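Missing here is one protein chain; the remaining ones are kept as they sit in the complex.
Let's look at chain A:
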Amino acid sequence: MIKKKICMLGAFSVGKTSLVQRFVKSMFSDKYLTTVGVKIDKKTISVNGQEVNLLLWDIYGEDNFQKVQMSYIRGASGYFLVVDGTRRSTLNTALELRERVEENIGNVPFILLFNKSDLEDEWEIDDEIIDQLSEDGLTVLRTSAKTGTGVEDAFLLLANKMLEG
């Protein structure tokens, strides 16, 4: 069976762990619990009739004091850059991470996820910025780990991109 390693990257408290939990276990908890190090999960999905085993690396969130160690992303076939729509600064973190990842593992497929779409009233990132990022060629999706909106689609789309790549 084909195996693909996917890394979840982004600032702290953007919902990386929640997205994995929603995708793998169809679960969500409102309680925030920080991730230290990495938690590895797996899920097998079918992409165009082909079974693919996704290995999901849920990596600790980046902040000013703690940069993500690039050895965690070695061997990744794709990655998600997760942004909390209610915190503008998390978009900057995601875009900085993208540069570092590309320097280390090159041009592998990724998707920029604007998470917490259930809290859209509180978003600090407006549609123009998101549209601009799309126009710049980035694949952008809105997700909510809380409601599940867009989560399956995001993983399926990345899996497709990885297989195409």
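Following the convention adopted for this analysis, a residue touches a chain if its C-beta (ideal position, glycine included) is under 8 Å from a C-beta of that chain, and two chains touch if they have at least 3 such contacts; residues count from 1.
Simple rule for what comes next: contacts and distances are computed from a predicted model.
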Statement: Record lookup, UniProt, unshown chain, options "Adenylyl/guanylyl cyclase domain-containing protein", "Acyl carrier protein", "Phosphate transport system permease protein PstA" or "Sarcosine oxidase subunit delta" -> protein name "Adenylyl/guanylyl cyclase domain-containing protein"
Query: Footprint of the hidden chain on chain A, which residues?
result: 3, 5, 12-13, 32-34, 36-40, 42, 55, 60-61, 63, 69, 71-72, 74-77, 87, 124
